[in-house]
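Only one protein chain is missing; all other protein chains are in place.
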Amino acid sequence: MMRHLRTASLIALATALLMGSASAETIKIGVNEPLTGAFAASGTYVVNGAKIAADEINAKGGVLGKQIELVIEDNKSNPTEAAAVAEKLITRDKTPVMMGAWGSSLTLAVMPKLMEYQVPMVVETSSASKITTMGNPYIFRISPPSNVESAAFEKIVDKLGLKKVDFLVINNDWGRGTADDFGKMMKAKGIQIGLVETMDQGAQDMSAQLSKIKASDSETVIVTAAVDQLTLLFKQAEALGMKKRIITTGGSQNPDQIIAQAGAAANGTMHLTTFLPWFPDKTPNPEATAYFVSEWKKRGFEFAGCTESFRGYDGIRTAAAAIEKAGKADPEAIRAALWQIDVKGLNGDIVFKKSGPAGKESGQSQPNVYLIEIADGKVAMKSF
Amino acid sequence: MRLILSILAIAALASVPLWLSDPYLLNALITTGIFVIGAMSLNLLLGFTGQLSLGHIAFFGIGAYVSALTSLGFDVGLPFGIRIVHEPWSPLAGFVMAVLVSALCGYLVGRLSFRVRGAYFVIVTISFAEVVRLVALNWVELTQGPLALTNIPPMSVGLPGLGEFIFRTKLHNYYLVLGVAVACYLLIARLVRSHVGRAMRGLMENETLAVSIGIDVTKTLTLAAVVSAGICGAAGSLYAHYIKIIDPEVFAFINTVTMVIMVVAGGKGSLAGPVVGGLIFGLMPVALRPVMAPEAQWIAYGAALIVILFIMPRGIVPALTQWMPRLRRVRRPSFSKRGIEESA
Amino acid sequence: MSAVAHKLEPAATALSVDRVAMHFGGLVAISDMTFSVGEGEIVSLIGPNGAGKTTAFNIVTGFLTPTQGEVSYRGLNLRGMKPQAIADLGLIRTFQRTSVFPNDTVFDNVMIGLHRRGRVGVLPSVLGLPRVRRLEAALKDKAAELIDYVGLGRRAHDLAGSLSYGEQRLVGVALALAAEPSMLLLDEPVSGMNASETHTFVELIRKVRDRGIAILLVEHDMPMVMSVSDRIVVLNYGRIIAEGPPDVIRNDPAVIEAYLGQGVKHA
Amino acid sequence: MSELLQHLVNTLVLGGTYALLGIGLTLIFGIMNVVNFTHGILYTFGAYVMFIVVQKFGLNFFVALPLSVAAGWLLGALVELTLLRPLRGSDIDTTMLVMIGAWIAMQSATLWVWGGVAKSVPTPFPDAPLSIGPVSVSWLRLFVLAAAAALIVLTYVLINRTRLGSAMRATFQDHDTAALMGVNVDLIYTSTFALGSSLAAAAGALLGPVYVVYPAMGDLAAVKAFAIVILGGLGNITGAVIGGFILALAEELGAGYISSGYRDAMGFVIIIAVLIFRPTGLFPRAERVG
Partner (left out) sequence: MLELINAVCGYGGVTALQGISFEVKAGQLVALIGANGAGKSTTLRAISGLVPLRSGVLRFDNENLTGARPPRILKSGIAHCPEGRRVFPHMSVEENLDMGAYLRSDRSEVAADRDRIYGEFPRLAERRKQAAGTLSGGEQQMLAIGRALMSRPRLVMFDEPSLGLAPNIVERTFAIIRRIRDTGTTVLLVEQNAFAALDMCDHAYLLESGRIVLSGTGAELIANPHVRKAYLGG
């Protein structure tokens, strides 16, 4: 099964590459994602989401009367390569707009290239606050940085009745950023902050950290990590007999994968997420969600990947909308157009607001954030 | 003959931007060049003293961080209430500091780790790099940890009477990297042909004999480690000011592996080895990118490494220098031509 | 170094080995060894394989630390000194098997050997200062001279590892001479040499001695030992069983018994 | 107090798995003097075999375990025959780089075939842990500890009590003399590498179900295995077992009482300290195989 998918995606890739040289009558969008290395799984999901968007747009006649073409390149989960890929997409493939580059350090490495060549990029996943506050006017982010997420969470906090929380976060920009921003927000609300523990990206055994948290006097743990580590954490927390409320953040949880892999250990955990593929009706754009989910299933991808791949879908649709608005495939025109668009994204309206130092602001949209709970092996909206 | 070849090679490299306008390839050449400098420094240890360091990226990363921090400034608290505040200096000062601090680390690591040899030395160096990585990751106040140091300024040099020259464009950086690479090449060449280099070769070939004629093992090896680490730090500095962001990922083991591959495949112990190996393995991903799937590129990369080592266990350059004279029907290998006549 | 270590010996003694013993775990390599070598003297250490000769060499040159006893050179106690420090005193040895740097030419071997004379700062040599260039040129002349001296002029540009055993021994000696020895320790220098090579070698050793360099020789080639030595020390099972000039040793019954075996009684 | 107890129980469980990782590597790295960069990928391989056999073929968990070990043995033998045998006698760097090449190629092949999404292997053990007072431990991990112990004992017996084991020890103590005793030295090299590889696969097969299975899972495991081998002294099986527990204890207490950010640094700090103060490992020579 998987093998077929691999082959299918490879053929698609090869076709894309061949078409790249064959047809000049397309509008190119660069896609800079990790397809090998540590983030290969997530990068591949995002790319698959992006392809659904491109196919959908092209089926409807494309943009400005031309087909859009994704130029997909692997940045190997490595910042140096991410910069090199940006260089290639801009100078070789002449893509007027790009999407990328998943991880924050990858995106940060690409950013000087955007300044150098004055090409805008839609940032679909990266969460470091820095990205939109550094003063890079070519950055347009649709994913919520941790401060946006924490601001959204602020509205729910009172209902949860939190008193004292510990943090267990992945030791990278994402985890550290979450611990900082959520910590600040909670302190302001009078919630006590207990332990702040970290785990290495790729670490498999977190028993030591969990044992420490188990022994602390707080009642809730905020966890930030990608799905694989979350699965391990839930299993290990259960094995240690830890009975605290767990809330995860960041929106890369793939709850279905967690349910499948962690089983009963996932019951009772809560997740802050930015997309609700389970309940298309409750999303801001039910039709689009239903279409995306059915298309995703039709292509034989694992449902669990939806919570990551929708970013690729939204990212491409954002880029396409900007091209349409700009009226030409020109980087500067697209950059200007990105400020004017209003795309019905799967997790809310994509409208860019200014962020960062005056005169060279980056764009940041404000996606919705939801709290869901896993109960009896199913995803449920948390109701209060 | 050797001199003419070298001048031709440098001239060829210097002319690249004249006929190659593709910025993507130029970018690949610049990053490859930076890694080639790292590989040359590794070759000084591996090829000329026989000590395999698998933690060489540590010096590269230290150089990158030191250079970035020197030119960005920092404000960091230490135990006992000590607080260090550093105002930004020029990138050139960062470069100098990078070389000095890396060399100092090379000295410390050398003093401590040359007590062990072989597999043990390999593991100590890996461990060193890993510990440095974890410090860079966790000492958030200084390094910003995983949040990365960003906005690193481009390299600049103050020219007397002409003001400040800033290496902004790729062309500038290409010649900067080429210049530093040539300087490092000359430094290493001079060093290995000096009496210190002879002592290093002696230690590598027959340590007992070398010791018996009065060569000081620790001093010689430590000197090699200091120079090697300093050069690697310089490469790291160039990297930081070119890529303009540095995060703990720079210490990834695969980066050390890349350097080792460049050295061993090119030919350890040959001055040109890391350059040839570096250009091949640095540019191979660029060549593979358009022709195969991402995973397949890596498989090809690994397979190429295995095949090269099976065909040319001593590396590409030594294999070529052995074949070429044979083709010209000269029996004597080229490296035995130095000698008395020349000196007389 | 304490003043006691500088205890003065009679000027004639270069090397003195005093009640040295060496144990490896349960094995006794040397049980109690005392002998000395005078300035400008050629002394041979002989005895059957495994008698402890090479061990004695390793102790004198600092590669091994003796279990008991002292070694002193020109009145300086060598205990605790590292091999390269001992080499710095001018006490230079050759090796039985690995006597060369195999992947370098003979010329470069000798250049490496000249290390002690060629020390200059790293910076000057990397900068190629005129002073360093002059020194390097002088070293090259010296190397060429040494190679001629041991008679390897025609092999100067060949890789040392490609030479015959006998020639490698000569490279070893050239290397040792390059290190400016005040005393040479030669470990089986003529093994693997044919008769004429051995003859040349003996001439060479005599020439070296005539330059005032003391020589301690370990060798199996009896004719060579008998012809070249001023004195012979015979070692068996880690113990000295006889000592004296060649003529005395040749006729010493204990030596004949130990060295040639019991069989000789029937002969 | 209960926190400390929990840390100690964790140490025991984690240490068992580390020990298993260590003995496989100590055979290859310590005895054959091959810096084996494929150890991690064989660990990954064992885990994927488990996943395929249990999840895809639906076979029993306990049937899958020995299959994984056997598959690890075969792959190890294949690597030795194709990559190491032609290189015997070449220097340690060349061999090491070839192993690095094999590691890169094999790991990328895994990614290509199975993708980067982590897989999990279902197990027949209950989800609820065994709790005694304030201390809890999962049944699966208890089983893994027991299986690791059994494998370690089996390996020990194989090396010390069997004809093959004698031949291995003899070969690595004195290669020529072993040949004079009639030992087929080539076969011993292949078997030893295969044995070490099968132990790596066994560790992966046992730990895959505990954790999750993905292409790069072996990288960190291999690094830890190197640490353990150095701690225990090259080629020393007992040392590797003790080294495994020491590393587990250091990580557990380091994360618990110093800083979790430096948890994975513990192993390296110990290695550096050991090599500086006791360059031959904590347990040199004693009961050394080679």
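Descriptive notes on the structure:
As written, the chain order gives the labels A, B, C and D, with residue 1 at the start of each chain.
Basically, contacts are C-beta pairs under 8 Å (C-beta built on N, C-alpha and C of every residue); 3 or more make two chains touch, one makes a residue touch a chain.
Remember, it's a predicted structure, so these values are computed and weren't measured experimentally.
In terms of the touch definition stated at the top, the absent chain reaches C, D within the entire complex. Among D:Ala170, D:Ala194, D:Leu207 or D:Ala240, the one in contact with the hidden chain is D:Ala170.
When you scan C:Gly80, C:Gly121, C:Pro223 or C:Pro245 for touch with the missing chain, the hit is C:Pro223.
Residues touching the missing chain, restricted to subunit C, are 25-27, 48-51, 161-162, 164-165, 188, 191-192, 194, 220-226, 237, 250, 256, 258-264, 266-267 (touch as defined at the top). Seen from subunit D, the chain kept out of the figure touches residues 163, 166-167, 169-170, 173-174, 176-184, 288-290.
In this text, only the chains that are shown with their structure count from here on.
Among the remaining chains, those touching subunit C as well as subunit D are B. Computed centre separation for the pair subunit A/subunit B is 36 angstrom, with centres defined by C-alpha atoms. Taking each chain's centre as the mean of its C-alpha atoms, subunit B lies 41 Å from subunit C. Subunit B and subunit D have Cα centroids lying 33 Å from one another. Touching two or more other chains at once are residues 137-138, 293, 295, 298 of subunit B.
Residues 2-3, 5-6, 36-44, 171, 197-200, 202-205, 207-209, 211-212, 214-215, 227-228, 231-232, 235, 238-241, 257, 260-265, 302, 304-305 of subunit A touch subunit D in their complex. Put simply, subunit A touches subunit B in their complex at residues 10, 13-14, 17, 35-36, 73-74, 76, 78-81, 83-84, 87-88, 91-92, 104-105, 108-109, 111-112, 128, 130, 134, 171-177, 198.
Residues 187, 190-191, 194-196, 198-199, 201-202, 205-206, 208-217, 223, 227, 332-333, 335-340, 342-344 of subunit B are the ones that touch subunit C when the two sit in their complex.
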